[in-house]
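Structure first, commentary second.
The other protein chains are all here in position, but one chain of the complex has been omitted.
Chain naming follows the written order as A and B, and within any one chain the residues start at number 1.
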Amino acid sequence: MRRVRERRLPIPRFLQRFLAYRAGLAAGAYVALLTLVAIVTFFLTGIDPHHITDNAMVAPSGSHLLGTDELGRDLLTGILWGSQVSLAVGVSAAVGATVLGVLLGAAAGFYGGWLDLAVMRIAEMFQVVPSFILAAVIVALSGTGLTQVVAVIVLLAWPQIARITRGEVMRVKQLEFVDAVRCLGKKEWQILASEVVPNAMAPVLAAGTLVVAQAILLEASLSFLGLSSADIVSWGRMLNAGQRFLFNAWWMSVFPGLAIFLTVLAFNLLGDAVGSALNPRTITR
Amino acid sequence: MTRAAMDEPILRLEGISKTFRRAGHAPLKAVDNVSLTVGRGEIVALVGESGSGKSTLGRIALGLLAPDSGRVALDGRVLGELKSEELRRARVAMQPIFQDASSSLNPRRSARELMAQALPNAGAATDRRAAELLDRVGLSPGRDYLPRFPHEISGGQRQRLAIARALAMNPRLIIADEPLSGADVSIRGQILNLLLDIKEERGVAYLMITHDISIARHFADRVAVMQRGVIVETGPAAQVLTAPSHPYTQQLVAAVPELAPPESTGTAA
Partner (left out) sequence: MANILEIESLRLAYRTRGTVAYAMNDVTLHVAEGEAVGLVGESGSGKSTLARATLGLAPRKIATIESGRISIGGTDVTRFDEDQWQAMRGNPVAMVFQDPLSYMNPVMRVGKQIAESVKQHAPGLQPAARVAELLSLVKLPPTAADAYPHELSGGMRQRALLAVALGCGPKLLVADEPTTALDVTTQAEILALIRELRERLGMALLLISHDLGIVASACERIYVMYAGHTVEWGATRDVFQRPAHPYTVGLLKAAQAARNNEGRFATIAGDPPNLSELSTGCPFTPRCPLVREECPKAMPAPGPARNAGAQTLRCWAHQ
């Protein structure tokens, strides 16, 4: 009773197996909630995270659940608003890195030769550059801001996507169905786009989800170092502000830190679950 | 297309050689100066053991692998002399059938999509034509099979689907590489009969690459026996595989287990 090695995954079965990963499910619920918060706060006009009150640096209490910062701004409001930046930066950086990585990795893996050599050497260059040096260079050239942060993350993350895509494309391109389609008289680029890449995407999407986590962390680090602009409400900036008062107002560091930790953890778990659920080889366990 | 004389074979392989070189390994001479023809409407079996180079020769014939030297002529046109665009158009006249249809059909595509890849896009007419072809290969009613995915049908049905798609290109030559190895004994006859029917209806020629001596003997008109990259014996299938003259063919034929039960083996017990 040999099983089929590769199968198409109809959505219900994908969902079925995805749900089997409880950690993935919890992470998915968390991410959904976070997305909802980001959307709601984006459209909510009545409350302002920059609103300054007289109660500076009060500990968590009934009126300020997570306390306030040195200017009297409510931390809970700030953290809820900060989800916008984390998600926007994380998702757009992940999409950017995945698109760039898939394009370059697929071309390198499919056509091979000098193109492969060139793409992989460039990828290596980006992987060995320390992230903060790259960030500093970009900020120095074009100033601070979220766009710059996203650009830095895309440049840092595409090589890992490209590597995975290249490996998968090299595996898929030697499968028989590719030769069968070639004999139907299709053009090479058509074969790459419609036969090879779709069958190579499962591990790539999983890695792409992990990039979201990396991006959120990196955005927080860059903001923490003051490399994003000052009027943006982000968890990293809040953490940065809090560290000066670590001994008098622990909540100013702990809660933004916790938000970053939970979100990064959730995207990591989600990435693992996506990878396992999309992987046809885990069907027969 | 028709400028070639009618006595020109559909496939002519001349002096084909191919050596595989891998870093750290001795070069492997997979095919060594092999010549072989397949006539119009003829069934030729290419028989050999694993590592004999028969599958490599098949891939070279299909234009999927470039030979180091030698010429592949399809219907009188030398493939190596065509520009890549011309090659792409010319080679649809020959279609492959592979051993395992679960790997020769994209697992993400339904029968409808798989068929549509081989048919000119004409909306509803494409579906009708696809259903007709599925009917023809015994997947009937064809319409019911259109939404199915390869993993949703049995192995024998998958091989029929692969054959239907190959037929959509109106091939003059089908190169089948071990098309029955994945199929159960009880299914083999169905597939072989289908291939015979198609040959009679359309005058398709076959190059059947196989390790199975009995199938080669009964299915093919002519056989070529390959050993370590060289064709050691060719001739009418019935003759070569019943009364072989080359020692290797003799060894090969003798090794096939006979279906007649042995005389009392007199074992210890």
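Quick note on the criterion: a residue touches a chain if its C-beta (ideal position, glycine included) is under 8 Å from a C-beta of that chain, and two chains touch if they have at least 3 such contacts.
Keep in mind it's a predicted model, so treat the numbers as computed, not measured.
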* Asked: In the complete assembly, which of B:188, B:202 or B:246 touches the absent chain?
  -> B:188
* Candidate in contact with the missing chain, chosen from B:125, B:196 or B:243 -> B:196
* Of B:122, B:243 or B:256, which one is in contact with the hidden chain? -> B:256
* Please identify, in ascending order, the residues of chain B that touch the omitted chain? -> 49-50, 154-157, 184-190, 192-193, 196, 211-215, 217-219, 251-252, 254-262, 265, 267-269
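Here is the rule we go by: only the chains that are shown with their structure count from here on.
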* Give every residue of chain A touching chain B within the complex, in rising order. => 4-8, 175-177, 179-187, 195, 198-199, 280
* chain A-touching residues of chain B, taken from the complex the two chains share -> 59, 62, 64, 88-89, 91-92, 94-96, 98, 100, 102-109, 117-118, 149-151, 162, 165, 169
